[in-house]
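Have a look at this one.
The complex is shown incomplete by one protein chain, all other protein chains being positioned as in the whole.
What follows is subunit A.
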Amino acid sequence: MNPVLTRLQAPLQRLAAHVPAPLLSLHFAAGLEIARRLKWLSPPPELDGRSFAINLRDLGLRHAFCCRQGQFRPHWPQAVDLELSASTADFLAMLRGQMDADTLFFQRRLQISGDTELGLIVKNWLDAAERPAWLDKLASCLPA
């Protein structure tokens, strides 16, 4: 894990233990929504009405969200259509387009549960998205 994430790990784990899950989902969905408004993440129509969870294994953080009318929203129920689990560094590497999801999966570093077809749509959508310059700038503060 990179040094920044290592330093953040313990406080984030404490945060996960104390902050109610809905609040985490709220912030995560807000982050995705900002990325969408910045025109980086424009979800394909197949994601509409579906729910997702991103599980950052090393931090013990689980963020659930859904996609409604092309916008990202927090998702309150525990059950989701698709859940992806990986380490924070691996998620960041995938977001930056530096890591192949199948490679992570073969190495058992990425776990997929729920609707596999939806998982494929999400993966292919992210793969096809051009990485904007601001993402690289942001990522350079957090080298994966």
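The rule is simple: contacts are C-beta pairs under 8 Å (C-beta built on N, C-alpha and C of every residue); 3 or more make two chains touch, one makes a residue touch a chain; residues count from 1.
One rule holds in what follows: contacts and distances are computed from a predicted model.
Q: Looking at UniProt, which of "ABC-2 type transport system permease protein", "Spermidine/putrescine import ATP-binding protein PotA", "Pyruvate dehydrogenase E1 component alpha subunit" or "Ubiquinone biosynthesis protein UbiU" names the chain that isn't shown?
A: "Ubiquinone biosynthesis protein UbiU"
Q: Touching residues of subunit A against the unshown chain: what are they?
A: So the residues of subunit A touching the missing chain come out as 44, 46, 97-103, 105-108, 111-113, 116-117, 119-125, 127-130.
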